[in-house]
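Shown here: the complex without one of its protein chains, the others still in place.
Chain nomenclature is as follows: A and B, assigned in order of appearance, with residue numbering initiated at 1 for each chain independently.
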Amino acid sequence: MDMELKGHIAQLLSKGKRMDGRKPLEYRQPISIECGVSETAEGSAKVQIGDTIVIAGVKLSVETPYPDTPDQGSLMVGAELLPLSNPDFEVGAPGIEAIELGRVVDRGIRESKSIDVKKLCIKEGEKAWTVMVDICTINDSGNLFDASALAAVAAIRDARFPEYKDDKIDYKVKTDERIPLQKTPISVTVRKIGDSLFVDPNSEEEKATEARLTVAIDEDGYIIALQKGGDKAVTAEDVDAMIGIALDKEKELRQILG
Amino acid sequence: MSYDQRIDGRSSFEELRPIEAKAGVIKRADGSAYFKIGKTVAYAAVYGPRNLYPKFMQDPRKGILRCYYNMMPFSGQGDRVRPGANRRAKEISMITEKALLPVINLEEFPNAVVDVFIELPQTDAGSRCAGITAAAMALADAGIVMKDLVSAVAIGRVDDRLVVDLDYNEEAYEEGRGTADIPVAILPNSGKISLLQMDGQITREELKECLRLAKDACKRIYEVQKSALKEKYIVSGE
Partner (left out) sequence: MSELIVKTKEVVVPGEILATGMDYLPGQGTYREGDNIHASMLGLVNVDGRAIRLIPLSGKYLPKSGDTIIGKVEDVTMSGWRVGLDCAYSAMLPLKDATSEYIMKGADLTRYYDIGEFVVAKISNVTSQKLVDLSMRGPGLRKLMGGRILEVNTHKVPRIIGKQGSMVSMIKQATDCKIIVGQNGLVWILGDPEGELLAVKTIKKIEDESHTSGLTDKIKEYLEKETGKKITFGENGGEER
């Protein structure tokens, strides 16, 4: 990141301004969520924040439960930073950034016990449903974290179980049964440059970010997952301020999710 | 007991499934396109000409075209497909490149590379053809010098009928003589063929007829590609 541009962004932020005219705590508009964009997935959602576009798809399969949790199904969340979406993304196995993105979104859903994995059990010790969520980036114009988290949750809510008869899944037939969701986590990533805090960066603001905190929050206002990223350290006061911003912005995103 | 009625209800054996096409859908890319035919959807993004690494691949006389075809894990007809390049994707990436090369003048960008990425969020047969069709639009959108566009469609035989644009159910048809699946890519203005593959069983006469059907179907696809590209650049009220 060249220092001139970073300095310029920091200077603007310190005055409460941004390069595209937004205020520091303003998300780009429109934010749109379109469900059912992939008919081959059991559930799917396409989220657009500004020009950033992410698609998440859910596939369901029946596996043998883990020996230490014989009465539970499982959840897997993975992300791919597709080279289609950003000139800097390379072809090949997911790099550490894709892995982090997947794990951060995973944490928000898993640790909040959003999905009651006990309800995924079909036959204890023998068969249980596995929920696999795959996040694929289509256009990266900044803030993949929040777009991906939103897409993953929307896709899980959109999902319907395929027909399961005689130990076989018929993917062509969708039942009306939904994945048992007890909580709906919403993620807000707050960023810091210099002394300024802001949300929803565009590509340049993202490169200039010195520290970020992704906060996952459930509908009761509990913080259910945290991830700090970025090269600079933050103070406890920063963390509290960032959480305050996240708790505030969460309401806006939750309303859009519906 | 012949194939009289198309499984998805299409009235004619020469009918294409409903098509949607749009150019410029991925803002970060130098060129991009979205192409949907029936339930098969392809996104294509072009980056380039850009720096080519590793350096030993650079050729001072001409550039290279690199294509990557990939199906998203949830885009298959059944189980989840584990992400990562598999042999099928690698082969399709290569034939995509071969299908597009005849229209590209590599001497326009020596030492450099034009990268084409194709991703599919859902498929219902004809995916490599949809990918090539979207890629051609994306290349044009990126301002790459091209002699022509490339349009692609899968022609085939379902039992005793020759059909245009097979869907998954037609591909999988097992009664009677079974099927033949023939993906074809054509340069619309010259009628030349840049991709030809065949799976199944076919006679020489049937193949001739299939190629004729392909040329005709690709003309129709070309009109859609043209409209999508022009639509992006025409300002209302001009």
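By our rule, a residue touches a chain if its C-beta (ideal position, glycine included) is under 8 Å from a C-beta of that chain, and two chains touch if they have at least 3 such contacts.
What you are looking at is a predicted structure, and each value in this text was computed from that prediction instead of being measured.
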| query | Can you list the shown chains that the hidden chain touches? | reply | A, B
| request: Would you mind spotting which of B:L187, B:I202 or B:I221 touches the chain that isn't drawn? | output: B:L187
| query | Where does subunit B touch the missing chain, residue by residue? | reply | 30-31, 48-52, 60, 63, 103, 105, 109-113, 140-149, 187-190, 225-226, 229-230, 233-235, 237-238
| remark: Touching the unshown chain, subunit A contributes residues 1-5, 7-8, 12, 15, 17, 19-21
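Keep in mind that, in the parts below, only the chains that are shown with their structure count from here on.
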| Within the complex, which stretch of subunit B touches subunit A? | 25-29, 39, 41, 43-45, 47, 50, 68, 70, 72-80, 83-85, 115, 117-119, 121-124
| task | Please give the residue numbers of subunit A that touch subunit B in the complex, ascending. | result | 37-42, 44, 51, 53, 55, 57-59, 61, 78, 80, 82-87, 91, 93-94, 132, 134, 136, 138-141, 171, 203
